[in-house]
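Heads up, one of the protein chains got dropped from this complex, but the rest are sitting where they should.
Then we have chain A:
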Amino acid sequence: MTGRPPMLELRGVTRTVRLPSREDLHILQGVDLTVDVGEHVAVVGRSGSGKSTLLNLLGLIDRQTSGELLFDGRETIRLSDRRRARLRGSSIGFVFQQFNLLERRTALENVMMPLLYGTAGQFWKRERTALEMLDRVGLADRAHQTPGRLSGGEQQRVAVARALVRRPRLILADEPTGALDVTTGEAVMGLLDEIAQDSEAALVTITHDLQVAALSQRAYLLDSGTLHDVDSAHAREALLATSGIRAGREAVAGSGPAADAPGRRTASDAGARA
């Protein structure tokens, strides 16, 4: 124990929304999660299980109904919208399923965009920094292409570059390979994982794909608003009961791009335990 608080910590977090019928919908119920610097954590779950709500809470886009969400040991619920936006901009990078690149802006302009909201130094050096980041993801020669002229894999690499250009300490990836074919998805995940490791950023991947989850050091199953370690009995039963996930798990059994990396769980491991 170093005494240093985890970078991100959720304690008994709930998220409830009021439906038009005046009934309460409990999307998240008592979620506990800890993410340390440089860790790679995956959260798997079916559609409607609350994955995106959890992602929005982790990204300080949404606020929990109850419980505590601490960033660097500081409670975030009482931070003003402005402080949350600044913290989000400086410490968190997003990678979305649909890339969400700005249309009609070049790859370079897309990667420069987060730097518009950064410090004065980041703003004035934005072009150079963005070009370096594009070079890092292997797209230096495509810097002046608009998204429409890039392949899906290239677009997601631009999105990765954009997420990392401000050197965030936490990268939140929402179904990062969801819109890509298997090979391209593996390449993008490999790149994301590699850059996250290089910059010692924590990576939280939200996915329904066990193959992607297998790349993480720790994996959780989000089921009906509650978070379970993928090794738990509940998770095992839930995974078995969900054909989609089982199929995905079985399909990657014994494989995966980083399956043999030290400290990494493989999908087959997860499946075996499930």
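Keep this in mind: a residue touches a chain if its C-beta (ideal position, glycine included) is under 8 Å from a C-beta of that chain, and two chains touch if they have at least 3 such contacts; residues count from 1.
By our rule, contacts and distances are computed from a predicted model.
> Refer to UniProt and select, among "Maleylpyruvate isomerase N-terminal domain-containing protein", "ABC transporter permease", "Putative tricarboxylic transport membrane protein" or "Cell division protein FtsL", the name of the complex member that is left out.
"ABC transporter permease"
> For a quick check of understanding: of A:Arg88, A:Arg136, A:Arg169 or A:Arg218, which residue touches the chain that isn't displayed?
A:Arg88
> One chain isn't shown here. Among A:Pro114, A:Gly153, A:Gly185 or A:Gly225, which residue touches it?
Of these options, the touching residue for the absent chain is A:Pro114.
> Spell out, residue by residue, where the missing chain touches chain A.
Contacting residues on chain A, toward the hidden partner: 52, 56, 59, 61-62, 81-82, 85-86, 88-90, 93-94, 96, 100, 102-105, 109, 113-114, 116-120, 123-124, 162, 166.
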